[in-house]
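Each remark here refers to the structure printed beneath this line.
Excluded from the complex is one protein chain; the other protein chains are retained at their positions.
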Amino acid sequence: MDINVDVKEIPGKNGVRVVDLNGEIDVYTSPRVKETIGELIDQGHYDLIINLENVRYIDSTGLGVLIGGLKRVREHSGTVSLVCTNPQIKKIFDITGLVKIFGIYDSEASASAAL
Amino acid sequence: MDINVDVKEIPGKNGVRVVDLNGEIDVYTSPRVKETIGELIDQGHYDLIINLENVRYIDSTGLGVLIGGLKRVREHSGTVSLVCTNPQIKKIFDITGLVKIFGIYDSEASASAAL
Amino acid sequence: MISAKNDPTHNVIELRLPSQAEWVGVARLAIAGIASRLDFGIEDIEDLKLAVAEAYTNCIQHAASDGEVRIECAIHPDKLVIAVHDQGKGFNGAEIAPRKLGEPQERGLGVFLIRTLMDDVSYEVDPRRGTRLTMIKHVRPQQPAQ
Partner (left out) sequence: MISAKNDPTHNVIELRLPSQAEWVGVARLAIAGIASRLDFGIEDIEDLKLAVAEAYTNCIQHAASDGEVRIECAIHPDKLVIAVHDQGKGFNGAEIAPRKLGEPQERGLGVFLIRTLMDDVSYEVDPRRGTRLTMIKHVRPQQPAQ
């Protein structure tokens, strides 16, 4: 019922940041995700990879945080790429149509290669 | 919240039966365990190994089923050996004093060797 | 109101929780447990967890930041009927703008998800006594894992 948030750099990809999430993203935990993404954008990181591979659950407040982040980086021609392999989470991005606005990848490597 | 009950034989140990339990033993699932143990005793199997390695939870109704089985096989000079590695389950056998009446083993092999 | 006393043919489980974000996870666990006792498949259980959590979240975010949320699960052999009540000010439905798929809209996802994931959804709003959302999910033969 909790979330762990880690931030990593990618060797050779200057400025790109990976937000590694582990746990469940809901109305209780999403403020922590929002804060981390907000800080990275404040610091001038406009290309973000959000790794959801270890996220077992996401609700609309979590989706809202990702969309809010995307809107902010777009003002700087940035991108938000998602790494997502869990079928239930993929389904949520499908039915909400968010697959069309996020780049969704099967691994951090492929998300990073696409940048 | 459910239980899986399997019965196995042990090569070279005639008459011994292993009851392999997987899941949670509580007031809802313990009747199934009781039924299996009862059938084995009815068939004349008086040396039973109950494998609790994959049991995540046991309550007093589950303990009651094991004690009831022990009482019945003792009438035939039989034994009930338990295989138990989960510290939380071990603790329950400790605080109830049941460690003193059951043989408790770390593996099926050592329970079987002791017979 | 559905109640075990009025209708002995089905069971009712009720949860009363504070209208606070930290307890939504408890509701999800309870719903998952209830759904797994029926014959719901894994995917349907995830749908139920999300729909109930979205409903509870709306009570917390839009109805009242204190008070109580009541989640009532009426358990039938072939369906789960879940009612989520709050003691908030209600709303008139105009707030629920239709979602434009493919646009980055942050709002309106909760009700959209509830309607998509559940078989039947209805709101009863009483500005003095709060909002009651009733949603139904039918037990379906389990699909093989994809």
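Chains here go by letter, A, B and C, matching the order in which they are written, and residues are numbered from 1 within each.
Convention: contacts are C-beta pairs under 8 Å (C-beta built on N, C-alpha and C of every residue); 3 or more make two chains touch, one makes a residue touch a chain.
These numbers come from a predicted model, not from an experiment.
Novice: Which chains here touch the chain that is missing from view?
Specialist: Listed by label, the shown chains it touches are A, B, C.
Novice: Name, in rising order, the residues on chain B that touch the hidden chain in the full complex.
Specialist: 1, 24, 26-28, 57, 59-61, 63-64, 67-68, 70-71, 87-88, 91-92, 95-97, 100-101
Novice: With the missing chain put back, which residues of chain A would touch it? List them for me.
Specialist: 1
Novice: Contacts of chain C with the missing chain: which residues?
Specialist: 4, 11-18, 20, 22-23, 25-26, 28-30, 32-34, 37, 68
To be clear about the criterion, only the chains that are shown with their structure count from here on.
Novice: What graph shape do the protein chains here make by touch: line, ring, star, complete or other?
Specialist: Contact map by chain: line.
Novice: Give, as an integer number of Å, the spacing between the C-alpha centres of chain C and chain B.
Specialist: Using C-alpha averages as centres, the distance is 41 Å.
Novice: Averaging over Cα atoms per chain, report the distance between chain A and chain B in Å.
Specialist: About 48 Å separates the centre of chain A from that of chain B.
Novice: In angstrom, rounded to a whole number, how far apart do the mean CA points of chain A and chain C lie?
Specialist: 26
Novice: Out of chain A, which residues touch more than one other chain, so two or more?
Specialist: none
Novice: When you check chain C against every other chain, which residues touch at least two of them?
Specialist: Within chain C, no residue touches at least two other chains.
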